[in-house]
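Missing here: one protein chain of the complex. Every other protein chain is in place.
We call the chains A, B and C, going by the order they appear; numbering starts again at 1 in every chain.
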Amino acid sequence: MSQPLRGIIPPLVSPLRDRDSLDVAGLERLVEHLIQGGVSGLFVLGTTGEGPSLSYRLRRELVERACKQAAGRVPVLVGITDTAFTESVNLARFSADAGATHVVLAPPYYFPAAPPEMLEYVQDLVSEMPLPLFLYNMPGLTKVSFEIDLVRRALDMPGVCGVKDSSCDMIYFHRLLEVARQREDWSVLVGPEELTAEAVLLGGHGGINGGANLHPKLYVEMYQAAAAQDLKRTRELHAQVMQLAGAIYTVGRHKSAIIKGIKCGLSLLGICEDHMAEPFHRFRDAEREIIRERLVTLGLLR
Amino acid sequence: MSQPLRGIIPPLVSPLRDRDSLDVAGLERLVEHLIQGGVSGLFVLGTTGEGPSLSYRLRRELVERACKQAAGRVPVLVGITDTAFTESVNLARFSADAGATHVVLAPPYYFPAAPPEMLEYVQDLVSEMPLPLFLYNMPGLTKVSFEIDLVRRALDMPGVCGVKDSSCDMIYFHRLLEVARQREDWSVLVGPEELTAEAVLLGGHGGINGGANLHPKLYVEMYQAAAAQDLKRTRELHAQVMQLAGAIYTVGRHKSAIIKGIKCGLSLLGICEDHMAEPFHRFRDAEREIIRERLVTLGLLR
Amino acid sequence: MSQPLRGIIPPLVSPLRDRDSLDVAGLERLVEHLIQGGVSGLFVLGTTGEGPSLSYRLRRELVERACKQAAGRVPVLVGITDTAFTESVNLARFSADAGATHVVLAPPYYFPAAPPEMLEYVQDLVSEMPLPLFLYNMPGLTKVSFEIDLVRRALDMPGVCGVKDSSCDMIYFHRLLEVARQREDWSVLVGPEELTAEAVLLGGHGGINGGANLHPKLYVEMYQAAAAQDLKRTRELHAQVMQLAGAIYTVGRHKSAIIKGIKCGLSLLGICEDHMAEPFHRFRDAEREIIRERLVTLGLLR
Partner (left out) sequence: MSQPLRGIIPPLVSPLRDRDSLDVAGLERLVEHLIQGGVSGLFVLGTTGEGPSLSYRLRRELVERACKQAAGRVPVLVGITDTAFTESVNLARFSADAGATHVVLAPPYYFPAAPPEMLEYVQDLVSEMPLPLFLYNMPGLTKVSFEIDLVRRALDMPGVCGVKDSSCDMIYFHRLLEVARQREDWSVLVGPEELTAEAVLLGGHGGINGGANLHPKLYVEMYQAAAAQDLKRTRELHAQVMQLAGAIYTVGRHKSAIIKGIKCGLSLLGICEDHMAEPFHRFRDAEREIIRERLVTLGLLR
């Protein structure tokens, strides 16, 4: 686990049976589906995993079972983002004990911290971490970014091992790569799957892509083509990823359509249940039928 | 406690000794300071109380001790806003057992719910509540508003008893009043203290105003003047509230300056400590000195 | 005209016959309708007047005819906001020659100027003005505000005579009043009509309210009640204004619904045509029918 992460690390959906119970068998199938798809790691309790919407009890159960199922075959990253410092530390410690390999931290998402406040926050938190930490830039949901200057300062913080950027801002991403060039052991990963091809072609190390839950092989192959600088093949696979995203994420009218679409698809594929944590609810039959047809068109379902 | 709330209900700061310990004596002094100042209730774990930044353990301790100290003399409202449904329910039940009288709910603040999703969320949550619930509109920090249509639907939800509006949007506030006119037992309260005068002059029922931590009597008198429709006196007291807010909330450069200023002032007044929960830190000596001078100018400190 | 403006100054809609021709008779009727309604001035080429959407030729024609029709009975204010400095100056000079009494300036609305840039801009522009100038704060459409510090600096700029605030932010408005208290010859006016009551009750000088196009008398009476500190009457009239705004501005689905609603109403009242400047188009028959019914309900149409 001491090598830097490279490749596709799916942000796992959190399979639920109802409001506060895990779909245990579904989680196990999902982990197997992803590892067999060739992924380089598993990221639990991220945005796609509805992490902040789960009770603390459920979060811990999910971490424990995911680590157990992964059984050391691939690294397990755990999202520890929280508005309460102590709770982030608590979950990080629990995750280390459960066998996770990395933690992932987005800014606290109630109060927006100003840049100097954020720097102090990260410094204080990193010093309490039992595992290597990824900074997770997600301004669309946390209101604020980790500024490039903070990332530059983080180069000297023991325990920080890279950045996941879900800002959709590729200028920011290229600046991250400039900064991270000084640390070969860092990983700079991109969030939205539509941007993984260019991110890797221009020096990034992989993607934390929601759609990889559904079709891990496609994302892994796209990563490999880009990492091998096979531009022609990368473009073909990027077109397929664009098609999958365009098909599955546009069924609902709200922003929640992405996670709902992935979970609905996984349910149709027989992998796990599609119960959503509040404030969301799973797709009703009409939307489910559209997802079914699109999975057929995409060749993922017969 | 069955009467609708009217008047000033301060959102208590959370007195801390360090990252995860309550300044118990400070909390007790604060509660006494406020009750002696004539307030109509106490609101704990709101935004001014840095609720989302506290560990769950600390939140429960604070609820318990605040209720104990209030000892039934005034209602105690508890903020139960959370990104996880089950945790909101857990804290509401704990609060009811501890002697709180109301709970206060802002939208979950990680994923922004679209209006129909929010309606379902509120319906589901209200049905689990052991205490009357206030809707707390705070779009600046939760990204989304409770739309007026949702509030209209909430008129028929047993257990909803009013709205606290911190949007700073007085058009929205007037629409709330139109809706709430049908329910004499509801309370429509305003957040920012600079707006309490006009809110009450035009039909609102009071304010949940951070500055009342420092000087409860001023806010209570302003409320009483406005409720009595004494316009001349209301304007005088409103000018004083504007002066206090302008003096104390503008010392720091960041948005956190408001809470930092209030806590620093309370520390200078000898009421409680000014430790801040992460991601913030208390004012350093330079800012503290400015706050001291301004409290002197305001006549709150010699 | 040397007295400070007090009262209701409607932002006139711009009556159009088609894309680039004025409905001259409609404009004349509108001016008469407003003056007979007791307004304290006329504001042309504001937001409600779709000023930025009109060709320069048409803007000048409208200024000229409005001034001619007003014939000195009330002040005429002209919006000179432009992204090009020289064009603002040109229109100000034209307006002075045509008999206008004041000009009104919002920030240039393509490039957002930072506070020090804005200060230089206002200083440079004011020095070229042939008429007293109002600062027009409209961040929703110009992206940036005139900061309170800039307004404070403007106290010493010869030629600035007040502020119109359409930010909907009453805290900002109260800070404006604090600043303007030093200049009895200034006017601090509020934009959205839903806020005029409280603005005047707490020290403001009047309103530039779109709905006054339709029913000037209502707005004038509300202003007079508030200025006379008759709180009971102010509340009654404020409720009527809320009702009118709630009825007429909510028919279309887009933000343009306000101007479309006012123009449609004026057309139904027989005052002027309702052609809209691009990028908007007048209401179709279905929406027009709803507006008709609501005007009947409001007692403005039989």
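We adopt the following convention: a residue touches a chain if its C-beta (ideal position, glycine included) is under 8 Å from a C-beta of that chain, and two chains touch if they have at least 3 such contacts.
Everything numeric in this text was worked out from a predicted model, so none of it was measured.
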Visible chains that the absent chain touches, using the contact criterion stated earlier: A, C
Touch criterion as defined above, residue of A:35, A:170, A:269 or A:298 at the omitted chain: A:170
Contact residue for the chain not shown (choose from C:36, C:83 or C:250): C:83
Hidden-chain contact residue, picked from the options C:54, C:154 or C:231: C:54
Listed residues C:108, C:162 or C:261, member touching the removed chain: C:108
Sites on subunit A contacted by the missing partner chain, in the whole complex: 168-171, 174-175, 178, 192, 194-195, 197-198, 201-203, 229, 231-232, 235, 238, 242, 246
For subunit C, the residues touching the chain missing from this view: 19-20, 50, 52-58, 83-87, 90, 107-114, 117-118, 120-121, 124-125, 141, 143, 253-256, 277-281
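One rule holds in what follows: only the chains that are shown with their structure count from here on.
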Chain-level touch network, classified as line, ring, star, complete or other: line
Cα-centroid distance, subunit B relative to subunit C, in whole angstrom: 36
Two or more partner chains touched - positions in subunit A: none
